[in-house]
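Notes to accompany the following structure.
For this view, one protein chain was removed and the others were kept in their places.
Every chain is named by a letter (A, B and C) in the order it is written, and numbering of its residues begins at 1.
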Amino acid sequence: MSVNAAEIKILEEEIELDNPIFIEALPGLGHVGKLAADHMIDELGATKFAEIYSPSFPPQVLIKEEGIIGNMLNELYYLKDVGEDKIDLIILVGNTQALSPEGQYLICKDILDFVKGYGITRIFTMGGMAIPQPVENPNVYGAATDEANIEILKGADIKIRSNDGGIVGASGLFLGLGLRQGIQGVCLMGETPGYFIDAESAEAILKKLSLLLNFEINTDKLDERAEETRQMIAKAQKMEQDLINKNNAGNADDLRYIG
Amino acid sequence: MSVNAAEIKILEEEIELDNPIFIEALPGLGHVGKLAADHMIDELGATKFAEIYSPSFPPQVLIKEEGIIGNMLNELYYLKDVGEDKIDLIILVGNTQALSPEGQYLICKDILDFVKGYGITRIFTMGGMAIPQPVENPNVYGAATDEANIEILKGADIKIRSNDGGIVGASGLFLGLGLRQGIQGVCLMGETPGYFIDAESAEAILKKLSLLLNFEINTDKLDERAEETRQMIAKAQKMEQDLINKNNAGNADDLRYIG
Amino acid sequence: MSVNAAEIKILEEEIELDNPIFIEALPGLGHVGKLAADHMIDELGATKFAEIYSPSFPPQVLIKEEGIIGNMLNELYYLKDVGEDKIDLIILVGNTQALSPEGQYLICKDILDFVKGYGITRIFTMGGMAIPQPVENPNVYGAATDEANIEILKGADIKIRSNDGGIVGASGLFLGLGLRQGIQGVCLMGETPGYFIDAESAEAILKKLSLLLNFEINTDKLDERAEETRQMIAKAQKMEQDLINKNNAGNADDLRYIG
Partner (left out) sequence: MSVNAAEIKILEEEIELDNPIFIEALPGLGHVGKLAADHMIDELGATKFAEIYSPSFPPQVLIKEEGIIGNMLNELYYLKDVGEDKIDLIILVGNTQALSPEGQYLICKDILDFVKGYGITRIFTMGGMAIPQPVENPNVYGAATDEANIEILKGADIKIRSNDGGIVGASGLFLGLGLRQGIQGVCLMGETPGYFIDAESAEAILKKLSLLLNFEINTDKLDERAEETRQMIAKAQKMEQDLINKNNAGNADDLRYIG
């Protein structure tokens, strides 16, 4: 096994899914994709069936509620018979992405190989798209691996990004890796300033996703969820800032190498 | 063998330990954990039984007393029949941690696999927790892999960290890797500004550890030990600062690539 | 397969080439080499026969015209019976180079091994050479693996770079790797300030290359092509700058690790 690869721990064997759609929503700009996917998982009652670890994730653990420690990880959930069309979904969420370019490529490749085993036919990736300042009704932009999907996006009143740079990280790589293997894919990007947990942007892409996949979802609790995440991050940032202040004042870095 | 893995050199074979507890205390914030563990090793007379090297450690050697060169390394010690309950301990100390995320994960994994061979049942990791300025009586905070251990920590009047970010490096990773394999663990963190060798904070966590594991330890020499380390680091920092000043003034970096 | 290696996807098997010359022109300073090679491919009607991917490329995809996603990749084209001497060419172009030193070396090595299978006899690499400000008629500088080729360059009125540092990236490494295997090579470098798409510099090296290889090429559309690339990059830069502004203002980085 490669140093940078994903270690996939299967929690539920023998799941039968009917041509599932694969949805990626790992942490990124404004937490837009992640917030939307976490909400879907809760509201629609998705089941976790695999956990993914990697030596390319940040070398740390998180302290959750009540002092309980949690690993950096990605998680796979499934949903069956969603919406009018009774489609099956596999959803990738988590608290991190790989730190190194090689790690990014190899983890996405390993996960894609794994979910291909369930017969996935399309990929949706969700993330944020940077805008200079908050807007009242954030737009949703799209990009796709092929023209047919661009037409579908236009049919849902999704704006098309064009000729303007890249999609960095898992939201880009899953589409690129899919493209090389003939799996069609779409990226939905909600406008966000990116420096706060953006519930409005998450709601905007969730509405477009439910329109595209023909299911209904209540978004009332989305704001509440965003607020919780905000508080947790504010705490973490404060702690980190304290650390940085100290490190700049003294020479804590030096302590690292000399015993 | 992976590029980033640990190379474990066993110094004493066939050690018999009875369900030992594994204690990690590698260099980190304020040298709190390391200072506490080094003191335990000296005071209780622990025996070194393995040395650990890795290509992911900083690419250098250290100059010790009298000009003698020493490698960057981690070390494993054991203690038998400690305290009232006659428990056995394996203690991990050293002068460095891995530089890269992958190195951090893989070295911790290799060491954990190795000490599991001795039948370890619990993991204690020790480190510092950043506070803005020095306090007279530093608090000890804790986190754990499970609720039962949180209760034990509370029983020893240890404050519980909650929802506030992460534990970075070996002190976090051993708990996370243990958690994935069903090994319970606890992290003890002493409050410290982090930019000096903090004997008070080391003493505070040592007192809590001895309470939790039911052994006695004299901490009189802890201050002395902290002072020695302070002087060694001050010298090293001065040397490094001189180097940085020169490199900024001239272009020493360029010399590196052009012969 | 190594983590950093090239994955070569062959699009056309059994191509017969007669002692082809290998030309490298990946993105670099002022896009000089790339612009020249892309123009050659279009004007002379070269055929793409292989695509190259790598986990060492930037972990992202690009959004091309009309929202269609494209992978980061390198591409190999061939041309038969070019110019008076009816020489065959293999041309390496693409939208990226590897991010890491190891990736740079290993991808170049893999590509060189691959094109050696077609019997290549010489290597030409093309790039930009930094000058402080734009000049009206940029000079072309050369370097080579051996004295015979230096004489050929002088015969084409190409200035010789000497004793002044290095050639960084693929344009250097292909020559260095070739040198170790007895394959002779030449680097052509067009003067460029490097911070804009430099059609004049690209034209200058294209004229020298066509002189050296004895073929004719119309450069009328080179300016037009440069203009298109300029617009695309301006858009991408603006987007990236917006992102940087936001990240500096807030703490978007923190969002990455904490879910």
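In this text, contacts are C-beta pairs under 8 Å (C-beta built on N, C-alpha and C of every residue); 3 or more make two chains touch, one makes a residue touch a chain.
Everything quoted here is computed from the prediction, not taken from an experiment.
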### Query
Just one of C:Ser54, C:Gln97 or C:Ser201 touches the chain that is missing; which is it?
C:Gln97
### Task
Would you write out the residues of subunit C that touch the absent chain, in ascending order?
2-4, 27-31, 34, 58, 60, 62, 72, 93-98, 101-102, 104-106, 109, 130-132, 142-147, 150, 153, 160-169, 172-173, 175-176, 179-180, 185, 187, 193-197, 229, 232-233, 236-237, 240
### Absent-chain interface as seen on subunit B, which is shown
3-4, 9, 53, 55-72, 99-100, 103, 232, 235-236, 238-240, 242-243, 245-247, 249-252, 254-259
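Throughout what follows, only the chains that are shown with their structure count from here on.
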### Query
Can you give the rotation angle that fits subunit A onto its twin subunit C by Cα atoms, in degrees and rounded to the nearest 5?
90
## Note on the structure
When centres are defined as mean Cα positions, the distance from subunit A to subunit C in whole Å is 34
## Note on the structure
Averaging C-alpha coordinates per chain, one finds the centres of subunit B and subunit C separated by a number of Å equal to 48
### Summary
Listed in rising order, subunit B residues that touch 2 or more other chains are 165-166
